[in-house]
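Here the complex is missing one protein chain, while the rest keep their positions.
All chains are identified by letter, namely A, B and C, in their written order; residue positions are counted from 1 within each chain.
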Amino acid sequence: MNKNAKIVVGVVGASGYVGGELLRYLSGHPEVEIAAMTGSSQQGQAVESLFPNLKGIVEGPLTEADYDALGRSCDLVFSSLPHGISQEPVAQLLKAGARVIDMGADFRLRDAAVYEKWYGLPHQQRDLLAEAVYGMPELHSEQIKTARLVANPGCYPTASLLALLPLKGKLTGTVIVDAKSGVSGAGRSANVGNLFTEVSENFRAYGVGTHRHTPEIEQVIEHKVVFTPHLVPMTRGILATVYASSSIEDLLPHYRNFYADHPFVKVLEDLPCTKAVAGTNFCHLTVRSSSEPGLSVIISAIDNLGKGAAGTAVHNLNLMFGLDPLTGLDRAAVYP
Amino acid sequence: MNKNAKIVVGVVGASGYVGGELLRYLSGHPEVEIAAMTGSSQQGQAVESLFPNLKGIVEGPLTEADYDALGRSCDLVFSSLPHGISQEPVAQLLKAGARVIDMGADFRLRDAAVYEKWYGLPHQQRDLLAEAVYGMPELHSEQIKTARLVANPGCYPTASLLALLPLKGKLTGTVIVDAKSGVSGAGRSANVGNLFTEVSENFRAYGVGTHRHTPEIEQVIEHKVVFTPHLVPMTRGILATVYASSSIEDLLPHYRNFYADHPFVKVLEDLPCTKAVAGTNFCHLTVRSSSEPGLSVIISAIDNLGKGAAGTAVHNLNLMFGLDPLTGLDRAAVYP
Amino acid sequence: MNKNAKIVVGVVGASGYVGGELLRYLSGHPEVEIAAMTGSSQQGQAVESLFPNLKGIVEGPLTEADYDALGRSCDLVFSSLPHGISQEPVAQLLKAGARVIDMGADFRLRDAAVYEKWYGLPHQQRDLLAEAVYGMPELHSEQIKTARLVANPGCYPTASLLALLPLKGKLTGTVIVDAKSGVSGAGRSANVGNLFTEVSENFRAYGVGTHRHTPEIEQVIEHKVVFTPHLVPMTRGILATVYASSSIEDLLPHYRNFYADHPFVKVLEDLPCTKAVAGTNFCHLTVRSSSEPGLSVIISAIDNLGKGAAGTAVHNLNLMFGLDPLTGLDRAAVYP
Partner (left out) sequence: MNKNAKIVVGVVGASGYVGGELLRYLSGHPEVEIAAMTGSSQQGQAVESLFPNLKGIVEGPLTEADYDALGRSCDLVFSSLPHGISQEPVAQLLKAGARVIDMGADFRLRDAAVYEKWYGLPHQQRDLLAEAVYGMPELHSEQIKTARLVANPGCYPTASLLALLPLKGKLTGTVIVDAKSGVSGAGRSANVGNLFTEVSENFRAYGVGTHRHTPEIEQVIEHKVVFTPHLVPMTRGILATVYASSSIEDLLPHYRNFYADHPFVKVLEDLPCTKAVAGTNFCHLTVRSSSEPGLSVIISAIDNLGKGAAGTAVHNLNLMFGLDPLTGLDRAAVYP
């Protein structure tokens, strides 16, 4: 790649919220050129009418996805296709020569049997599954740099794992992750349950004991986790309240030390809140002791579409192309 | 009807927000027995799972609508079918002997040609259109008492007309109705534009110059109206800000006098707010002079599903069956 | 008391959200007459301007509190004074002959030393503390019937305890209560942290390990509890997600059986949501097994101002005066 040339990227599945958020981040990234935006059902529609915030910033119609052509013309393709749908396109993109960051769940679980159990589908690309790097930069930055295929982590796993990673290998007893998410995590599909009328002034749990992000968290932390997601009447943000016992005594300095070289994870003294990280790739977290000896309460806040999806994907792009990790990701959240 | 017997009612189209709101009001009405709840697409589903607030209060499955049987077994049927769909069912219900309150738009416009122009459909029941009483109790309480068929007013027309009725016949110049509604006015159908994510922290106008409630307002007030609806990030409520010139000088006493005998319209000194009337059949309104001589600003607040739909329907039931208008409608809004 | 006479009640501290909610419930209660509404800082102000939902329903100025006169003229007084302030007024009201339901925290903790530790104040009325009945109807209905002084439970304890009561005496290991509340729980005082701008599109934990409702929960359930409250961007509602291990195997029938005779607690198969109980005295709850053997997840939803405050207070009034528990409390929530 020419030193002055921009990184040519494509966004597959650009009509959803993750796709739109990728376009927003990429439009503010100085080293990137968006060469293609594809959408299946929304094909032909102007991206600035789907995302009115992009008016005058990223414009043009969504096109049909020709994975071979896309893979040949792009340095990197972000695939924002639903799980179960992305395996074949990812294979084609890689074969045509592009590197790929898959935003979905298809390449996150190492064990195809676990994938099949939780997603109810056989895995069609087991070789790629073996090759894929789980794209959590706080864990695998070296492998990400050279990866052809990065499996971008799920939003809940990101919030949960950033709270748990410093305790990995030292956990004792049951870990409970009580997580709360804004509605954008459910995507942009029309659904009565996500209407404003149903969500506003309402709070509820869902997927208790059955959410598909459970095995992803357990795979990384290598410990049993009881995971309960909840729906918050807000658009963006995840706050994970994690109850964990460990052999570590003084947690705050341990967490500070652990994340000292990770620019997107800020260990606070104050309790974090989701609004302070909305629209960004930052994670705010802190730790507290509980009245139960040895049991800590770790609280982490991210933007599910940012650090939980598109922000980490851009962070991974920066790693894959040798850029400063903060490139295109250095702006503060809008507050209030 | 036996003096002690309850009024037997049916609710057709009980799966929508207006249908659910009718069930809620009727469940708290001492003189009513709900004999039937029908739903087309949601048939067989328990009403308390569609409306979890009805758990332990109104329970049971939605049934298929047999209009002949329904019309024979009920004293009164509320029809909450979409416009264009309700004409034939209403005719059947009347023929079978029930009185009917139609919640939709099909019997509100006196002139079939105006209906066809705005709704794009020919009217199939012109005799019934001629017979139907426009069910605004502040205007037609005597006709409502004896009506077989009541056309329940639209939500925007209710808010707009309550602001304008005291000036009817005395208006000069253009009347502007700048109206703002909560999202429940759009109904319960899955629609990307009404997702929480799209509505929260957002405000916009829609249907500028083209909204179908315009001819309904103009028909009643007998004056040209420029009507602009807006979508507010809230679930319930309409606030109409009405700019009108008239020959009347001292508006507040005039409004107080006009509404003195109408128990659901409260003329305030303070500016009204939607939250104070949410979940009720009350309208709060006030008037202010503007810096333009003769131009007044009238501001009215209602609940679009209450005074703008189900509340007025129950008010009409009370009139049709000789009850105190406040029966089942006397409770205060929940605040905050 | 004359059989046809109404119960004469007073509301002390009627300018706050709990006071306003009491007025709303009492205005819809057929056996109650509101004889007095007092407010300290808001004295002289019309209650319908403080609570615009009460316009035309409960009107008149807040008056100064003369506890002796109030105690003599009322059958029952609700005291909604802040903790630390209510002890002396409650003593005066009782001495003057009224029965009292105290809405605050001053008479909830049996042990004055525990009160002093958590509230930082010595208790001035230890005899009354010994006499007070903890007013949770699902636990103490017999004592409430004859009580002179009822200590109305806190909002978080109500949600938490209704989830835990069926397991009392059978709990093993740490109990974790991860609770989420709407903002009205913080009261009506001006506070930057509770501005719309700070709360909307935001989610955070607060008072981790230090919230004063912890000892109240532990006192009743007689078990150590790790309690974490969170602030939800909504006005009303608490959802408590409770993680508890017990020796009971089949939890759902056990819960159904436990609450069979308690009309305000509905054990659902579905997961509960706060909106379905907002503005009411109902509690919706359900239980789920977790992947950890023996560990259950119990989820309860209430309105913090309803079942968590004013609703239970009216339930207690009904018990204290021999009325059907549902009197004035039988209406469905407004949904959506």
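As a convention for this text, contacts are C-beta pairs under 8 Å (C-beta built on N, C-alpha and C of every residue); 3 or more make two chains touch, one makes a residue touch a chain.
Because the structure is a prediction, the values reported are computed rather than measured.
Peer 1: Tell me which of A:Tyr67, A:Tyr134 or A:Phe282 is the one touching the absent chain.
Peer 2: Counting the whole complex, the residue in contact with the absent chain is A:Phe282.
Peer 1: Which residue from C:Val133, C:Val199 or C:Ile238 sits in contact with the chain not drawn here?
Peer 2: Only one listed residue reaches the unshown chain, and that is C:Val199.
Peer 1: Given that one chain is not shown, which residue among C:Val183, C:Val208 or C:Val242 touches it?
Peer 2: C:Val183
Peer 1: Using the document's definition of touch, tell me which of A:Val9, A:Val32, A:Val58 or A:Leu239 contacts the absent chain.
Peer 2: Reading the full complex, the residue touching the unseen chain is A:Val58.
Peer 1: Even though one chain is hidden, which residues of chain A still touch it in the full complex?
Peer 2: 17, 20, 24, 27-28, 49, 51-58, 184, 200-201, 235-236, 263, 266, 268, 270, 272-273, 275-280, 282, 284, 330-336
Peer 1: With the missing chain put back, which residues of chain C would touch it? List them for me.
Peer 2: Answer for chain C: residues 17, 183-184, 188-192, 194-201, 233-235 touch the chain left out.
Peer 1: Considering the whole complex rather than only what is displayed, give the residues of chain B touching the chain that is not shown.
Peer 2: Touch set of chain B with respect to the missing chain: 174, 176, 178, 180, 182, 197-198, 200-206, 208-209, 214, 224, 226, 228, 230, 232-237, 239, 241, 243, 271-275, 278, 288-292, 295, 297, 299, 301, 336.
Methods note: only the chains that are shown with their structure count from here on.
Peer 1: Suppose each chain is reduced to the average of its Cα coordinates; what separation in Å results between chain A and chain B?
Peer 2: Their C-alpha centroids are separated by 45 Å.
Peer 1: As a quick test, compute the distance in whole Å between the mean CA positions of chain A and chain C.
Peer 2: Once rounded, the distance between the two centres reads 40 Å.
Peer 1: Could you grab the centroid distance between chain B and chain C? Build each centroid from C-alpha atoms only and quote it in angstrom.
Peer 2: Inter-chain centre distance comes to 36 Å.
Peer 1: Mind pulling the residue numbers of chain B that touch at least two other chains?
Peer 2: Within chain B, residues 17, 184, 200-201, 235 contact more than one other chain.
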